[in-house]
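Everything below concerns the one structure shown next.
We show some of the complex, not the whole, and keep each chain where it was.
For reference, chains read A and B in written order, and residue numbers begin at 1 within each chain.
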Amino acid sequence: MQASRFQPSPRCSLLHRYEEIRGTTLKLTEPFSAEDQMLQSMPDASPAKWHLAHTTWFFETFILAPHAGNYRPFDVRYKHLFNSYYKQLGSHPYRGSRGLMARPALEEVHAYRSWVDREMERYMEQDINGAARLVELGLNHEQQHQELILTDMKHALWSMPLRPEGRSRLRAVHDSGPLAWLKIEGGIYQVGYNGAGFAFDNEGPRHEVLLPPFQIASRQTTNREYLEFIEDEGYRRPELWLSDGWDSVCTHGWNAPLYWEKRDRKWCEFRFSGAEEIDLAAPVCHVSYYEADAFARWSGCRLPREEEWEIAAKSANSAESGGFLEDAEYHPRPGQTRGAQWFGNVWEWTASPYTPYPGFAPEEGVIGEYNGKFMCNQFVLRGGSCATPVSHIRPTYRNFFPPQARWQFMGIRLAK
Amino acid sequence: MQASRFQPSPRCSLLHRYEEIRGTTLKLTEPFSAEDQMLQSMPDASPAKWHLAHTTWFFETFILAPHAGNYRPFDVRYKHLFNSYYKQLGSHPYRGSRGLMARPALEEVHAYRSWVDREMERYMEQDINGAARLVELGLNHEQQHQELILTDMKHALWSMPLRPEGRSRLRAVHDSGPLAWLKIEGGIYQVGYNGAGFAFDNEGPRHEVLLPPFQIASRQTTNREYLEFIEDEGYRRPELWLSDGWDSVCTHGWNAPLYWEKRDRKWCEFRFSGAEEIDLAAPVCHVSYYEADAFARWSGCRLPREEEWEIAAKSANSAESGGFLEDAEYHPRPGQTRGAQWFGNVWEWTASPYTPYPGFAPEEGVIGEYNGKFMCNQFVLRGGSCATPVSHIRPTYRNFFPPQARWQFMGIRLAK
């Protein structure tokens, strides 16, 4: 986050956004029972109830406790219980044991949210100058967890032996026009966030990069294209894969994206609305970096570097409508064609390992653990997905996951 | 179960017992929320909700489906879902994944129980001759799971980061009189079940064994005695341990029974009612076979063989009141002194690996998987615990667990 340039939203607007975003989180979990919200289907995913509590803990820990006078915590044990990974705050529960938290009950967590919301509102009405930046951070944090609630709950539903359907109709929109290649000139470009609004510390500082000329696909890879790769024995040809990728294929027996399975010789995909036949025109989703990389190699192309992606996305977008930053209703967005599908459809794996930008400085204090310490063994994804809150999408946004991760809404865009 | 000798209870009595026992199961889970009942704190333990469903599945699968005309299953998917380990019925979910069953919801499982209870009652009113034996088996099965609900829920509460208290006051009664040694003559004895009521197949056939003379303790080992072992460095002296036992000590860092921890230099024990200071006069509980064996070696004694235990228990009991078989109210039984504490306090590890009696024949058909296939790598425990339904306790009853198990109510009686 670029503290020096940060221009806080006016107070009333911030309070309004606080209420709206916090409300959205609750709305996302509404369709699910207390039992559903307890499920942790794998160590990487967290129970929805935990997300509800942890995002609340964030405001309590980083704003109310240090800044709001006389704040009395809802339950002193939560300081430890809902700490995700901030080592400087002391110990925290092992991540894989979040599914053991039958207590506190969901209704207790709801009460915790109400308690903290009331205190936050009181605090924001009185004195916001000091902590406006932190409130923005908390809201962006909350939005990240909104997406995780959806991806983790999808994985939980899929992991249940009965494999029930959710009630959401969330999915990536299709955009099956012919693939064109955008040509970008070589030269020195600016990348990284430089605006007046909020951005994470890892999006800056803005800096110059020297790019050779390159071409990038006008749209994401479709299921139709990915099926050709599968049918061409893509999952059986080691020469197409990174060494670690091939190990993953062999160890896990991958033969298609996550959530795909063959029924009566037809590929189906598990969605929130249940298993459905593959939509050939939709972007391929739930592939790992290894699969994205192998597909690109098979295509005779490569994945774009994150700087290339950022330059191209801005270029494509300004050429069209430029409207990708305005707020909008949450998912689904059936008719969306905005931004030539660069934003809010599926995250796109880039070829860039997640590393600090030149001159990167993490936030000061404990909050500095937010981003910087994960800059290792992960790859950057760009663009946002159908599960990302629209107001959370930015062209400079750097999402990151380990190369074997598949449970996020992750897809492919080719470059060459 | 010795089919040839089995004398079914009169119909009305069986129906009455069905209702009573099924009702008791529900009552045991009542204090716990749907979230609590989803918890699987380790692969050995199962969620309470699963116990509720699986015991119901047992009646549906082995009685209603094959014997009740026109039975329509509550949900056809449950046949697979709540199968524990009967391989001949087809596949079943992996045991360690029972905690993933957010669906069906607890209320759905309650509806399942009601559905099956209604059908069972209708069936038992009409025609019971054929399946009375199976109903008895189902009720005994249900009682086993009543005990598991308590032991698994205790482990779940203890595993939760917040470590809440249950509301039960369940615990082993103390009996801290001086330890006496019962002397049993050598000779040929009869062991194994031979009565007219119900017994599991593994309790028979009755057969003769030749026992040398032996002595056996008049009561179970107390916490006071076990503490002496701890304070004499019992957990640090490999010469006291079986080789596999010592490996367990080192691997798991055992230095006291399960649920014990030191607070302010005092040993406390986690109970349903929370952590409390050790009751020195109470029997030691939650020890593995390895610990029982090491304690016995340290004492200059040994554990009794199961045949010795059975002969001694009958002998001690007939000498007193002989009343151990009559039905009684469920736990707790604060004033119990029946049977010199042989029954219903803590299970007692015997030195006997769990093997078939001479002439053992498992039940015919799928139900034969109930007991026989586990006769390997386990040890026999005798006597029943405070968590065992009183009507489920028999002197010939053979409980069995692997030697490293500690989460049942397991204790020690010495022999020499």
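Basically, contacts are C-beta pairs under 8 Å (C-beta built on N, C-alpha and C of every residue); 3 or more make two chains touch, one makes a residue touch a chain.
Since the model is a prediction, treat every value here as computed from it, not as a measurement.
Because all chains derive from one sequence, the complete complex can be expressed as a copy number, which is 4 in this file against the 2 shown.
By our rule, only the chains that are shown with their structure count from here on.
Centre-to-centre separation of subunit A and subunit B, using mean CA positions: 48 Å. Of all residues in subunit B, only 33-36, 38-39, 41, 77, 80-81, 93, 97, 99-106, 156, 159-162, 164 touch subunit A in the complex they form.
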